[in-house]
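Everything on this sheet refers to the single structure shown next.
For this depiction, one protein chain was excluded, whereas all remaining protein chains were kept in their positions.
Letters are used for the chains, namely A, B and C, taken in the order the chains are written, and counting of residues starts over at 1 for each.
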């Protein structure tokens, strides 16, 4: 099969690889129909994720058709149309039993990380009963593929971790696909203000169409000042970091009202400075997390009921043979006015 | 009256000052009988708390007898024996109504900070109905004075912020009075292991007598290694930072199991480095806070029922004329085998 | 002044009474401009609330202008335009300190209950700093008066007590003003389905315009069957009882999925049967409560931001001289197609 392979920082190649097969009895092999590229894939490409070694097939987002299953897969059969969750979980280890499958001792985020991923014609999915979701015909591939990682991550690691509540003032730093999905999922809880901060004017315009109440096209002290001005000097109740660089985390710290919550969603490659010399007394809560993907069923229900429209984030569509072009477009988001990149692999 | 006055970093003087009087109708004036010194007072002396200016009477811990009340004080009368809470709150502003009196717009931690404090013969207490607690005779001054700040801070900013639960593994970094009170209040929730970390062997021995299950006399990588060894390499479910320096916060970050909570209690004077490059995916929660003192009534009940014995933390007693000696002893805790310093002001 | 006075079950009279005056230093006297009638007032009239004796001026909903304040009222002055909260709280007793002002030892729900209420030209408001809210000109009387009791009750005792979450299935039994406000406030949390149950077709049509996804015009076993059919036999995640009779509570019990929450909002006059013989194992949570009115400031913010439109519930407007007509219309809601009754008292 054809697969997109990581060959070290900055280097991706579309290579020929053997088709994956069922290895463990709980495995499924899925033929991919639609995949997408995550901001994390760009972090990987920069070298921010040291667990990924050369030769790895990237990708943890995908929709497809079950091709084969091992004898211990009970809920899926060849031919089933499925959503692949980025979280792999055995369901039996101490972390799974605690309700934290993101840290499953045999799983977690391993797809396109420590095992081969979805940016290929086929992918092997361990513990398939826990990692796949049936798709009804009413949900098309493009809406579904945003539920592999993008929406559960934004909802669980962003909106829910930041405890967004009706009437709250929220700032989201970063208007890429994860930040915009954080905006959409925040709005499920009816904040009074959602301030989007980015340097990409096109993405900020998209944020306005998706319900942001204010936009701030600035960084550093100017951004801090703008957010404080929008909140009468008080700061926000919740801030969501959806970039993954020290500057954006720094910004989030400095715009929180007393009692505020900062939910980090970004994948970071460097330490950040935490201003405890002023924040020790500010009644703040900071969270970091991988996604458990425990909200996937609920998100599917909300797509069906028309409450959310994940496909609105998609700006560019590619054929699989042009996936390197998709990466290039995504990496130059400002120039390309790029939101989410979706790649069609097969029918 | 005599009062202990801050005269800039490193300089304290016992000076003669006019007796305080009722200024606002909600004020009370309290004649102090017993006061104590908080680790925060040492941070102030180091210059870590820039809101404090020269000339300020220090102190936010004290027990005494009401001397005078303004016309809008309803629950206290001259002659009442009272505990002074470090938290001043108007009860009416938006933060008070949200249940966050620590950030009261007219109060919060102001005693011995932006207004004169308790290390004197008399003190003026604003919003006395909210800041004082009646003391029954069964509770002696020495137990009570630990409930001004020390125990509520350890319980609310440490134990409760860290969500300690039965069966948890907990590490407390810093075995001073706040760290030891965190140990005592953690144990109210029955963790299976409480590991105390400090470089002061005497304080660690005290921790063992108060119920610590393990002690680690180390700092830096050696301390990280020791805590991980005690938890089979897994790390702790909750860490409580009770020192206030970058090294101790650094240590706390590195010993958390996935899903862990780090409650910062220490007063910090410098930024710290947060290792998001590895922690972004670790499902951690970090908290900072001032104390609301919302648990004071509950703590008083537990002192009466014999569930906690705050006086166990006291190692040295001084007359008020020797309060500079108390500071000196506290500042040299290792040499002096010092726990909590209590100062007797009057009968 | 003129006032509506309760003279025993079924008997209301519009009488001449002396104007109220400031009695306690924390009192305010408010001249009413707009008031409204609560479903609870109808329960009172039926004799369901034994704490109310003959001679009492009814009413706990109102908007007006401050006429006079006692010397200990700090946040309001004569001439201020204010919203009156139904909850009176001293701010100092153990329940107020616990964040449960609904059970304030000197307050709670006392207006139009154990002290004279708002259905008059003037009303005395105890602890005015805690019981009044400033009104900006952008919020008109009709929106504001719904925030005295109706919306905080529906939000706190209904929606929040039932822990409504995005994607949930919710049933609301009773489509009167409280049930409809529960519908509006539920939708702030984005449930996927909200099923309204009532026997009043007009009110159910209103529910559809306010965002109900399904309506059930039935009672008893037929209503149970209809709700179960709408949820594929599973039942709802949350049920809100907004009537106050045994039949409606019975219905709510029988439509809950395992893990479901039943929030009782209705004022009951009789015991109800709880089917523990089948529900003991069903992982259910039942709640009862008076409103703390702790969400009033947040609701005012959402009215200003245009997120909620309380005035949509108003169907009839009366002059104060015709308040008995307002009661009559409200008591015959089906015949009159009545929602919320608003009464204009003065300019």
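As a convention for this text, a residue touches a chain if its C-beta (ideal position, glycine included) is under 8 Å from a C-beta of that chain, and two chains touch if they have at least 3 such contacts.
As the structure is a prediction and not an experimental result, all values here were calculated from the model.
Of the listed residues A:136, A:229 or A:297, which contacts the missing chain in the full complex?
A:297
So which of C:289, C:304 or C:337 would be touching the chain we can't see?
Counting the whole complex, the residue in contact with the absent chain is C:289.
Pick out the residues on chain B that sit against the missing chain.
For chain B, the residues touching the absent chain are 166-167, 185, 188-190, 192-193, 213, 298-299, 301-302, 305, 307.
Extract the touching residues of chain C with respect to the undisplayed chain.
48, 95, 98, 100, 102-103, 109, 244, 249, 258-259, 264, 266-277, 279-290
Determine and list the chain A residues touching the chain excluded from the picture.
These residues of chain A touch the chain that is not shown: 25, 71-72, 74-75, 91-92, 94, 97, 99, 129-130, 294, 297.
We take it that only the chains that are shown with their structure count from here on.
Roughly how far is chain B from chain C, going centre to centre by Cα mean, in whole Å?
42
I need the residues of chain B touching at least two other chains; which ones are they?
Within chain B, no residue contacts more than one other chain.
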